[in-house]
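Scroll down for the structure; my scribbles are underneath it.
Only one protein chain is missing from this complex, and each of the others stays in its spot.
Chains: A, B and C, in written order; residue numbering restarts at 1 for each.
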């Protein structure tokens, strides 16, 4: 009999956006059951959150530390398998390390940590504990992102020349970070968000997607960071020229002040013979263009998909799957890996993705502060 | 503490499409937990399905009858609250009636039954049992379908003149119903599917959506049914002229032989001042057009949405929600109704939708068999 | 040395929409030069129009009769070759017949005439004069309409099953025909527009496009005409069920009260293996969908086009061509036919298109007045 894995959550109390998404993603396929949590440092909010989520009161813990101690003491058939970390960024590293060292698998909201040093400590904790570490670079969970990756890797487009990625949001166009919006507030506070603002929040998604799908690595970059909203303490707009392996060139744009834009993550990759375009807001379509024949529209559920794409789909063609399903693909792969489900999809962003995106953030910040054009990014 | 409701499923064993969707939809928000089932009349397939779904072996029952007897005997804090029926169409009526009469709420895949007589019997069973009956006219669960309904109802477009709905699929373009495709096989078998083929399978979705959003009722219709694939026993293509209340006119098209089309359900409604267009395959966009000002794009999560639309959304703008989320909205509303969650969304298609769509099917078939142009559809 | 043909225009004075389009279309490729005209029955407006168009004062005639007499008397190297008729519909027949009988080719705005009887008289005049008669079913001039026609004809989609055409406008949503809009006024006056309102004005375009591209003929139809705007004397909304040759079925919709719609002519055709979709408002794209492989986007100027499509294009891929260019393709083909340019595109809608669309109009009106479901349309 298949075992439903047991999950605890840290953070993600009432009203938190990303916590509810993690929960829905974990629940969708029946692979995970949320049984414990430390949802808020505010005791009353923590209690209400646990109650709302149907968690037994005794497993709604006041802190991660309390949770780890108590769960470790439970018998294996009741004890949690993994912890989801959905707190602000500055808590990711200490919490991930504590949970790994307590013997639990960890699925962590991105970014991995505040800086490279912390990120390396998590990597070491994962290595020494032998536990799995998953990182929510959600967009790699979309079925047609996988299809794009497969097609680039098998050479459909020939040698890759251009990698263009952009992530365009508008929700920080005004100073809502100073007007009580909690999401905006911590994301623009260097102490809680890390060195990059827009750069860390969404620039890393764009970077990860570009490298993940292209199979190339950024070797050198040249960046311009801007802060358009007065008195904001972190960047809200990022533009980066990229030089990638094998002579490919690229441009990465990420912005949170494109007023009116929603969640416009878009990737284009061109090789010698053709190119692809994928846009997160219409995720069930992958556009292919060719030098010598008509453009093709690859559709989720349509003909000609790779096996690894099909494994990430739940519905027939024309029944849209979205963000939660993409997220659920990561949680399912994480479960499959833990359960040793050979032959099923076990691939999810992990320590490597965390280190690589952190290196990107640090290189961009260094380059932005410099008069020299190019800054190297060490091979990951 | 919020109670997670307990669900049993009839049908939906391994490999069944719609069963897995019902399960994901029920699980998504944590409102329901699947705890029992009679997944297949094949004992081995039934056993494997229950195991795969993490159901306790003793609650994987050989039949609905066994399930109803056993569950009714359980203490209230363990007993199921509702039964999901996801069998072929000819079993909907007897099963729904049995479950209602056993005191359980029922959520049933559409169509309600094979004919109007059966449908009325379900309606009576629901009335006498005082139990809820939900019917999976899934597309009414999309947030922007609700938004469209609200805007029509509050008169944004003025008096409605035109209602145009189409549902275009291509998957039955070949005789796959005679070549081992189980989904295709029973859908084209009058004994299991009912009187209409394409008409019952998707024509009813189109009809329900059109009346649901427009707030109008079809009063007269004129239909042409075709069967394009040789030896098929039911219609695979439907075209209907509609005359609706208040002088509105319309056209309904449904086809399963539009080769290459996926799941193209599309609705357009025009009034004196403007019109709307919604397409299921891009469900997070609602297009509005106006006589005297620029067209507007209403977006899921964007500015200006009705409260009842916002209640059907889980993510911020630009994070696509899809078919499973729409379905989950129905299951959540069904749970809210059962739990008496006043102030939350408690609206889902029920007996009325079932009777109305059945009347549509019977009128179309009668008209198609006649030389007279118009056939009345009694007010629902 | 290539000869630029000489054109006269009847109607199309200052402020007339369609006259200016005919002039631009004729001028675009240098095939025609406008040298004479009778632009308005109002002498002052006629004079001003001729002056504005750079016509010599002595060739700005007070009437078509005066024009025909005077031009016939000119030496061949100065005399016009053809007359463009862009007057209201009720003048098409007498003018076309007069011009043909005077020995001039005629290019006529559609519809051909007010009724079938007049249309047959034009056909006879064309036959006895040996002159060319062109009819502005403009949409058949689009390059990708030609491409669609070619691909259907060569069997790419297999046997055709479905033909769906719609023409959706909104500009007559209000009673502007009673408020001084000249275009609207004569189009809704039976004496000047003919028997059909929306039916004759745009329903005929939809019908022509459907038969032209599908290569099929409508054999039976069942129609519903509506007049939504109070006191309007002709239909403003048309819905027709179609039964075509070889068992194909179809639906034709045309409306001028789809408030907010612009000029939404759209054609879809499906066969056994796939289908096509073309929309006039994005005319440089032809969408193909297939049962067994990804959808393709055929683009004006892109790879894989038929020779006859390429002949209708002026620019490389990605440089949009539009309505005037489509129109110009008809004028160029008309010139090529007159000049005997073998090997070049000489195909334009003519007498057959006029008779066929007129038969459609009359059949729809007859069916609409009847209680019987189907009305035959004689083979054209």
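Going forward, a contact is a pair of C-beta atoms (placed from the backbone, for glycine too) under 8 Å apart; a residue touches a chain by one contact, two chains touch by 3 or more.
In this text, all values refer to a predicted model and were calculated from it rather than measured experimentally.
Within the full complex, the residue among A:59, A:92, A:187 or A:289 touching the omitted chain is A:289. The hidden chain makes contact, of the residues A:15, A:62 or A:247, with A:247.
For the chain missing from the display, the contacting residue among A:9, A:135 or A:258 is A:258, taking the whole complex into account.
Even with one chain removed from view, chain A keeps its contact list with that chain: residues 157, 161-162, 164, 170, 173-174, 222, 224, 226, 228, 237, 239, 241, 243, 247, 249-251, 253, 255, 257-261, 268, 270-275, 288-291, 295, 370-374.
Although one chain is not drawn, its touching partners on chain B can still be listed: residues 288, 290-299, 302-304.
Panel shows chain C; residues 1-4, 17, 20-21, 23-24, 27-30, 34, 51-54, 57, 169, 171, 261-264, 280-284, 299, 301-302, 314-325 of it touch the chain omitted from the view.
Please note the rule applied: only the chains that are shown with their structure count from here on.
Because chain A and chain B share one sequence, their contact can be compared position by position; here over half of the interface residue numbers appear on both sides.
Of all chains present, the one whose mean CA position sits nearest the global mean of protein CA atoms is B. Chain geometry summary: the mean Cα position of chain A and that of chain C are 55 Å apart. Distance from the chain A centre to the chain B centre is 34 Å, each centre being the mean of its Cα atoms. Touching of two or more other chains is recorded for residues 261 of chain B.
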